[in-house]
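My questions all concern the structure below.
With one protein chain held back, the other chains of the complex are shown just where they sit.
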């Protein structure tokens, strides 16, 4: 039974982690931290957890939390995470970091996109990127896993097989990504109020969204050459779900069946990737760790569609999948299996 | 052409006021105030108003705004309003106050429910309560009209005819009220985030909601004896709309047809009240100044249903209706007529 | 490992059953029936089930299905169910019937409310009503369990402890119930179109809703005297969730704490009932088998609030809970435990 700590337990990713861990047969949550001094019971912060945990949120230092657990999930915001992670590792636990702080290999790229100096730059090159369908060989032994962004996972999973097979151009890829509002987090802002978001669709952060370099880094690694994407995020009036419509340029002639076959070979044996013939919906994957993918041709324009639940496969589900791999467990544990 | 000022122009009620006034043939918006010093164009604050107004939001004092206009709509929060209204009146304009500050006649009741000392108590007894279907005789000459609350209007309109006809008991009335989220305003709070409200229904402020004494005051005035209601507000995952299900105790035997007939007589000639045979939906009245009402029997329990758009008939629509009456115009102007 | 068949596999309750059973360690789905001859794979009907089952929907007779399984879940509409259930039982399996056909003890009451003659009336008196928190002693040995209605469960769970304790009057109980749209089923009708339901709240079937006699029958059984409720259902613009606001008449003086204590004693040891201090939201129980309950006073009017997920605790979750009890398993299996 692995002892688990959650740092930054008040947000939505922590909530979803706790819901999954409540049913996980090999993990026990021993600590949940917050920077408030309230010592509130976890069910006061997340009423949906009532009865599931006997646990108080405490203002523990990363060192304190790290000493109590085997694995820490770090759900702190970026910049806060890079302060906590070294302390957690020093305290002897292993870490799945759900922030963006350890996802990029190059501290210069981090500083360009996040407009902060990275205070733990030397660790970036050795951190394992926690997308199990791509880096399953490295995750089991990792001390620190950088859990991917939600848009990032969807985009990478939808493009990696075709880039690896070199049937699409690595540049000029247009990603039109649509996300539910929970991706904006639980901190009150005008832009995530119900009355602003409901019955409304819009785009944001065009050319500036921080998931862009992360997508390009991993896909470049997969495809073996520099990748360049135009990533265009949009907000949809729903809680959960990401739907990516991706427009790459095809190299040569390939049928829909051939391309689906490339996907199916690439993801053979992967329990959470479903390459489907129909166009998926976000509802098909809602509250699951699945990523559903298909392709279509619109005349001669290839379109890839991929759907996930942004809080599960885009955050907390994949975090548990990473933990399972780090602990030598079946990666499905707590989600598809018991 | 009446010159109009709007104090507190950044919220949803101001936005809806401006949308109505943009089509009003006898009103010109000459000022919109905010307590920020930004001098932002009104369409920077409310992009939906782009092209409709050549107007900047300015940090004007109530005195300054009051001197520029014939009628001021005060969209400030309670306690701020009772500071501004005396200055507006002193500056010579007439006022429709959309806050709660002047709705209650008794400063003691105000202080009990709002937990603030009223700083302008002597004006309360002379302020006209701006529910045109009840106080149409007093509104035309009023200097200051207190615009009703959204739950309040719905509840009063649904109960007044039967209380006036003395066919229901004035006490023990249960109001189960359901509101869209826009009623919670435009200030970011955890409780009005999309991801908290969407796909969720709950109740709040049971026994403590401040519209309670307002409902009882006006209905007591209408019915001639003390009224006591158990008002139970609920939040629904939608932008706009209030739906009240009201459970009074009937006095004597009355058929559904007789009760509808009492409603139809009471509201004869009222352009915005629709006494209907079917059960209304909030969508039927969405984006309109209508209040739709019907009654049903559930075995021997009478149920009254009433629906409005909380931002129109519950706030900005009735405010324009009040302005029309104060200016001697057709009360439908800008809404049903041109 | 119990062999399970699902009759009527195309609707929402069957879908939720299948999602729960996919994770159930002691149940294997061996058949899913439909009245179409298509032999479609279950994931063609419910794409969200892709990869979870190797199962085709077949046009099996109840007799055929009954012979293949140990337990059959009957998800057919009412009147169809009373034809299938006798055949299932004759074939030797046990049955959880999710329709309304076996919920009422008195065939005359059935015929009054459902406007159909009951073709299997003699079985009604011996059928066990499948609300485990009330009838846990009878469910384990039952051959046929009538799974409760969604509104019904919520209302009964919210009222039973206070009726059993005789602290509320058994008559004159007002139930204001609010449901998400999935309760209306998966058959296309104007009234369950997105564009009709979204951004809209209304009431329906006032005085005529068929869950009324079911509530009264079970609560009468619990309280020992005839119960009479005014049940008023409303539709909310959301997928899932029922929220009941219940207004009973109190007998004598009782504090909120005393009433909560009655609830906590009544439900001691029940894993799926959470008596809470805060007012619950439907989101707190969404995608779970929990029922969250609390009470409030609005001046001297008692209000009981209860929330469930209508498809889980209101249908498929309680169906699995019943199956677990019938099989001698932990009733939490497949939901809270593994």
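Letters A, B and C mark the chains as written, and numbering starts fresh at 1 in each.
The working rule: a contact is a pair of C-beta atoms (placed from the backbone, for glycine too) under 8 Å apart; a residue touches a chain by one contact, two chains touch by 3 or more.
All of these numbers come straight from a predicted model, not from anything done at the bench.
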| item | value |
| --- | --- |
| Which of A:207, A:252, A:269 or A:328 contacts the chain that the document leaves out | A:207 |
| Hidden partner chain, touching residue among B:70, B:133 or B:199 | B:199 |
| Residue of B:66, B:180, B:241 or B:280 touching the missing chain in the full complex | B:280 |
| Touch criterion as defined above, residue of C:238, C:307 or C:326 at the omitted chain | C:238 |
| Option touching the unshown chain, where A:24, A:105, A:123 or A:240 are the choices | A:240 |
| Among A:13, A:127, A:192 or A:286, the residue in touch with the chain that has been omitted | A:286 |
| Touch residues of chain C, complete complex, unshown partner | 12, 181-182, 184, 186, 188-190, 192-199, 237-239 |
| Interface with the unshown chain - residue positions in chain B | 22-23, 25, 47-48, 50-51, 199, 271, 274, 276, 278, 280-281, 283-288, 290, 292, 336-338 |
| For chain A, residues in touch with the removed chain | 172, 174, 176, 178, 180, 196, 198-204, 206-207, 228, 230-232, 234, 236-241, 243, 245, 247, 279-283, 286, 296-299, 301, 303, 305, 307 |
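In the analysis below, only the chains that are shown with their structure count from here on.
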| item | value |
| --- | --- |
| CA centroid of chain B to CA centroid of chain C, Å | 40 |
| Intercentroid distance (Cα basis), chain C paired with chain A, Å | 36 |
| Residues of chain A engaged with two or more neighbouring chains | 199 |
